[in-house]
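Only one protein chain is missing from this complex, and each of the others stays in its spot.
Entry: chain A
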Amino acid sequence: MRVALFIACYNDALFPDTGKAVTAVLERLGHTVEFPMAQTCCGQMHYNTGYRREADALVGAFNDAFRGYDAIVTPSGSCGGHVRHHHDTETAPDVYEFSEFLVDVLGVTDVGAYYPHRVTYHPTCHSLRMLRVGDKPLRLLRAVRGIDLVELPEAESCCGFGGTFAVKNSETSVAMLRDKMGNIGATKADTLCASDNSCLMHIGGGLGRIKSGIRTLHLAEILAGTR
């Protein structure tokens, strides 16, 4: 199976460690990952902000970049959701969010990871309600050695990021973030995990500002950890 990694543009520039972690996990499971250099951006931000014309202009290049692969794997629930639901994907392979790819395509939940920390998991809205990944990320986390996984109260409530919403409606966004941070704090976890760095960038930005000492980490980076 020829697997292509779709990193998502913000991960490429801001969170390269997530891409390295996805690569590490898949290689550990015996798969070869390719990174088509022609990839740029799926256009989600444009699309969701109302810039449909600009978004549509990126679809062709996306399809060209990933032509010929058997599957695309991405560490972004929201970009994965956008490609699956809004791209004209006639010529592109199926796209899978990372946890979907591991559980549904590869059929694994135990990836041999080790992460000796107290962790709580925030299911991001698009992975939950657009991709319907369900408890797949949690099944993967439960199999991690040494992990102390604690349930996040009101887990399925949006964190308030919402792409450009975070700036356009910054005060409402921050009010939602405060409630989310309160719930995270109540778990006494030292690590907040999610399947999307965009939401984590927002929550982590808030947690950093209040000097909470809580670390935000993408699911792939926890699954990449070994003893």
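The rule we apply is simple: a residue touches a chain if its C-beta (ideal position, glycine included) is under 8 Å from a C-beta of that chain, and two chains touch if they have at least 3 such contacts; residues count from 1.
We take it that contacts and distances are computed from a predicted model.
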Chain not displayed: protein name in its UniProt record ("Rod shape-determining protein MreD", "LutB/LldF family L-lactate oxidation iron-sulfur protein", "Simple sugar transport system permease protein" or "Ferritin-like domain-containing protein"): "LutB/LldF family L-lactate oxidation iron-sulfur protein"
Given A:Leu58, A:Ala113, A:Leu141 or A:Ala189, the one touching the chain that is not displayed: A:Leu58
Residue of A:Val25, A:Ala166 or A:Ala220 in touch with the missing chain, whole complex considered: A:Ala166
Among A:Cys125, A:Ala189 or A:Ile222, the residue in touch with the chain that has been omitted: A:Cys125
Residues of chain A (touch criterion as defined above) contacting the omitted chain: 7, 9, 11-17, 19-20, 34-35, 37-41, 43, 45-54, 57-58, 61, 125-126, 128-130, 156-158, 160-177, 201-202, 204-206, 208-209
